[in-house]
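Dropping a structure here in structure tokens format, bear with me for questions.
With one protein chain held back, the other chains of the complex are shown just where they sit.
Up next, chain A:
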Amino acid sequence: MWARVVEFMLSCWLAASPFIFHHSDSARALWWNDYVTAICVGGASLLSYWRPTRHAHLFTAVVAIWLIGFGRFGLEGSPGPGMQNEIVVGLLLLMFALVPNHAAYPPRFWYSDSANSLSPKD
């Protein structure tokens, strides 16, 4: 679950980004984007710990693609520091989101008791 921990840390970074990069008060879209994506990524990483929603981290990949697109094409011209932050965090999240939970173990279906087991391996 180390990838989920990193995703949660990146969501905290996203939530702090408006203050770190000094988004202006008029850049409402940037403020909203950082907060909404931070909540989505943080929520998905936490939900991945609950077995019925163990694939929630795949939603982070969708958010990551949005972040990359928003950072690159959200404003005309060369992206500023705040937008470059979106691109870099998006790329990082895209990589971590693809790492399965309990990646060091074989997938759940490969265990003979996978149907009834409460094993966290998936």
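In this text, a contact is a pair of C-beta atoms (placed from the backbone, for glycine too) under 8 Å apart; a residue touches a chain by one contact, two chains touch by 3 or more; residues count from 1.
We take it that contacts and distances are computed from a predicted model.
Among the names given as "Tetrahaem cytochrome domain-containing protein", "Vitamin K epoxide reductase domain-containing protein", "LacI family transcriptional regulator" or "Cobalt/nickel transport system permease protein", UniProt records the absent chain under the name "Vitamin K epoxide reductase domain-containing protein".
Remark: the omitted chain is touched by one listed residue; of A:L30, A:A56 or A:M83 this is A:M83. Panel shows chain A; residues 3, 71-72, 78-79, 83-84, 87-88, 91-92, 95-96, 98-100, 103-107, 109-112 of it touch the chain omitted from the view.
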